[in-house]
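With one protein chain removed, the remaining protein chains of the complex are shown where they sit.
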Amino acid sequence: MAINWFKYSSPASFYSLAGKMIPLFAAAAIILLIMGLYVGFFVAPTDFQQGEAYRIIFIHVPAAWMSMFLYVVMACWAGFGLAFNTRLSSMMATAIAPTGAMFTFLALWTGSLWGKPMWGTWWVWDARLTSELILLFLYIGFMSLQAAIDDPRRADKAGAIIALVGVVNIPIIYFSVQWWNTLHQGASVSVNQAPAMASTMLMGMLIMVFASWMYSIAVILKRVRIIILERESHTAWVAELQKEGVV
Amino acid sequence: MNWSSLSEFLSMGGYGFYVWGSYAMTLICIIGEILLISNRRRTLEKQYGHTSGLDKKRDINETTS
Amino acid sequence: MLQGIEVACVRGDRELFKGVNFSLEMGGLLQVSGPNGSGKTSLLRMMCGLSLPASGEIRWNGVSIGTLSEEYFACTTYIGHLAGVKDDLTVTENLCISSAMAGFEISSDDASNVLNTIGLGGREHLPVKVLSQGQRRRVALARLLACNTTLWVLDEPFVALDVAAVQLLREILERHLQQDGMVVMTTHQEIDINASLITQLQLS
Amino acid sequence: MLQGIEVACVRGDRELFKGVNFSLEMGGLLQVSGPNGSGKTSLLRMMCGLSLPASGEIRWNGVSIGTLSEEYFACTTYIGHLAGVKDDLTVTENLCISSAMAGFEISSDDASNVLNTIGLGGREHLPVKVLSQGQRRRVALARLLACNTTLWVLDEPFVALDVAAVQLLREILERHLQQDGMVVMTTHQEIDINASLITQLQLS
Amino acid sequence: MFLWIIKRDLLLAVRRRSDVLITLFFFVIVVSLFPLSVGPEMNLLRTMAPGVVWVAALLASMLSLNRMFSSDYQDGTLEQMLISPQSLSFLVLGKTLAHWLVTGLPLVLMAPVLGIQYDLPGDALFVLVISLLIGTPVLSLIGAIGAALTLGLRGGGVLVSLLVLPLYIPILIFGSGAVEANMAGVDFAAHLSLIGAFFFVSLVFAPWVAAWSLRVSLE
Partner (left out) sequence: MFLWIIKRDLLLAVRRRSDVLITLFFFVIVVSLFPLSVGPEMNLLRTMAPGVVWVAALLASMLSLNRMFSSDYQDGTLEQMLISPQSLSFLVLGKTLAHWLVTGLPLVLMAPVLGIQYDLPGDALFVLVISLLIGTPVLSLIGAIGAALTLGLRGGGVLVSLLVLPLYIPILIFGSGAVEANMAGVDFAAHLSLIGAFFFVSLVFAPWVAAWSLRVSLE
């Protein structure tokens, strides 16, 4: 088994590689963030319909997109780990979940703060909103399951199963909720009918999306390094690191 | 430049609470996440300090067994 | 033939053992011994395919048991620390169902014979939950007599048994070994089993 | 002084024993023996007030234990088939909390001394669920050393222990008896305990 | 083997009749709690009815999930099943079927009575029963995965809810949707056939995934 793991990726070499990459991504995240915020607040014009409230878009949309991307990425890593028994992939999945959950939470939070002035209510049971909420539950389910299991090998596999089942379920949930919703009167304003965006708005938004990517990668790498250390503490290379005082 | 004064910037055309509420929560989450991670790292390092002795003992056991 | 090749076991961040080799022929008894926590139970669970070795391999007639799975399970009986009996079913029901699940459907006559042999006669129709500790163990052990498997993997089978039952179980094991069966066993009690081929495996 | 007067036990529709009399002085050991299912566990549970005799009475210094209750509990330790340890707590936490609940708050130094004595040194901070069968029993037995009670009621205390631990427990029991403690015990293994005052109680 | 498992699980259920009754009463009580806490307006209640009955069915079936494997796990029987020479997926299918017979079917039979409490019209009752009849087996099948994954974890009873509830949502929506569509005079066949589709898909995949999860959990 051990040979199999190492054939694909060895945590030891990944550990130092990740260590070198983190500053790069972090720097990119900070630069993009500053650029994005500058474009968002000082370049992009006031929206004629929504006034200044629309500036929430610069975090809302990146957060919403990241929440969904990260889930898919997480499920892929988890599935990969399950199929090929590569420890590192499973650790990646474990490391992604908290960040994904955070973005999901942010999408919900910023969405409701946006909804109050726009729709007059914090929350409606719209298809997109509902499936985002369920996504949060899926993340939390994944994390609690892994937290409840002490044996890392079992945690990896069990988490992978639930992540994969969840990823199959997301489109089902999305369409079922949409359908369910159309049977009744729709939400008073639909998210689909976003106002045609000024190009500077779009640019600000895209920059913020990239910033979120960079941030996520940096944070996830940092977390995965910790997880590697926690799990590999009995191996020779970690002991080596320890002696050198790197840890 | 959209803003003529700081207070105008802060009020966000009357939507200050919502806009800054969103950005503040984002900031809190990001800082919180980073703090949690570095905290986890620190506890791990502390643990290594403690267990390094134990690990050596175990290694000896393994070689003798 | 059951063979272990450089088997290692890691539990948590502790390596219990590594480089364990053993081989067990027909009619052979493998006694795994070692102090508490040395990894006997862990090794036995690997031998019956309930968990995977951290490294190394366990082979049955030359093939890794992971690949064999069902074929291998068909000729193994494992009795561990947990009795594997249902509290709410009666003694007979427990025996019939557990042997059926192991692939051996037995008639109720056979069942009552086996139960008589193992000293549970007269208690066939009691639910297991009212039995004493030793009687529960006997219900689990009755499966050895009811199922005609080759390899028996027994984790401390003598625990909670009284003197007569220990004696009885010893005879059962000896008979099984004479009939070319194989037994893997741990025990902390000193019990002499007469067999032509006894291998000791000491975990430290 | 612990005294049983014409104690009888009925389980279901079966009378396990009746007319059992015993008496146990300071420094005395009462060994309850008998085959599986003869009612040893049932008798021990009566002795510590967990269940009531069908007839007869158990007395502590002349007073029925039903009337004494808390006063009696304060000087008894019972360790039964169930270990009485929490899987999720660490070894040290288990020991500290279970002794605190028995009325003896111990410092963590004391706790680690006791755990070292009983052979769990180095495992103080593991959760009990990852321990082996024998190690779990040791966690339960550690309570004997941590609590300063007079009467120990032990149901098969030697089960699952390895040879060294059996020896250790024997010494612990002997020391307790020398210091005027009292022990009630069942076991199917033959273990010689040196004590000045041994009473055998045979249930059939 | 398949039959043996079903027979055994039913035997256990009969030995412990209260288990069956209890799931049923849980269902009844949850449904009956709502009028108490929402108030007695019949129109409001009628609108709520399909939703409430479906949520109650879902909760009732969910709460009995952790009994599906956990007692077998605790006394070591599950270990024996894993190393039995039979296909584990079949075994899981057998256990799931037994679970449904014991917990799902009684709910289906009880639903009309509860629907009447909420003043549902006759054909809505019929649709309710049909939707439950196809829907509850899906709940058991999906639930088997959750139950297998959370085996032996402390607090597993509630953890399993967390895992399976998001997966239950489509069924809930289409199940109660079918009844509401019927009450609104819209066609409800589409909803039912979607549940049917879920049923077949989960019948094929769920036992297999659950068997796999069991192996993972007992590793």
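We just call them A, B, C, D and E in the order they show up, numbering each chain from 1.
Note that in this section contacts are C-beta pairs under 8 Å (C-beta built on N, C-alpha and C of every residue); 3 or more make two chains touch, one makes a residue touch a chain.
Please read these numbers as outputs of a predicted model, since none were measured by experiment.
**Q** Among E:I5, E:I83, E:L151 or E:I173, which residue is in contact with the omitted chain in the full complex?
**A** E:I173
**Q** So one chain is hidden, and I want to know which residue out of D:I97, D:V130, D:L168 or D:I198 touches that hidden chain in the complete assembly.
**A** Per the contact definition at the top, the residue touching the missing chain is D:I97.
**Q** Residues on subunit A that touch the omitted chain in the whole complex?
**A** On the side of subunit A, residues 112, 121-126, 130, 133, 137, 140, 144, 147-148, 177, 180-181, 183-185, 187 touch the unshown chain.
**Q** Please give every residue of subunit E in contact with the chain that is not shown.
**A** 16, 18-19, 22-23, 25-26, 29-30, 33-34, 36-39, 44, 47-48, 50-52, 54-55, 58-59, 63-64, 66-67, 71, 154-155, 157-159, 161-162, 165, 169, 172-173, 175-176, 180
**Q** What does the interface between subunit D and the hidden chain look like in terms of residue numbers?
**A** 48-52, 70-71, 73-74, 76, 78, 80, 82-89, 93, 97-98, 100-103, 105, 127
Keep in mind that, in the parts below, only the chains that are shown with their structure count from here on.
**Q** If each step moves to a chain the current one touches, what is the fewest number of steps from subunit D to subunit E?
**A** Minimal hop count between subunit D and subunit E: 2.
**Q** Among all chains, which one's averaged Cα position is nearest the averaged Cα position of every protein chain shown?
**A** E
**Q** If every chain is reduced to the average of its C-alpha atoms, which one ends up farthest from subunit E?
**A** When every chain centre is compared against subunit E, the largest gap points to D.
**Q** Residue numbers in subunit A touching 2 or more other chains?
**A** Where subunit A meets two or more other chains at a single residue, that happens at 150-151, 233-234.
**Q** Name the residues of subunit D that each touch 2 or more other chains.
**A** 130
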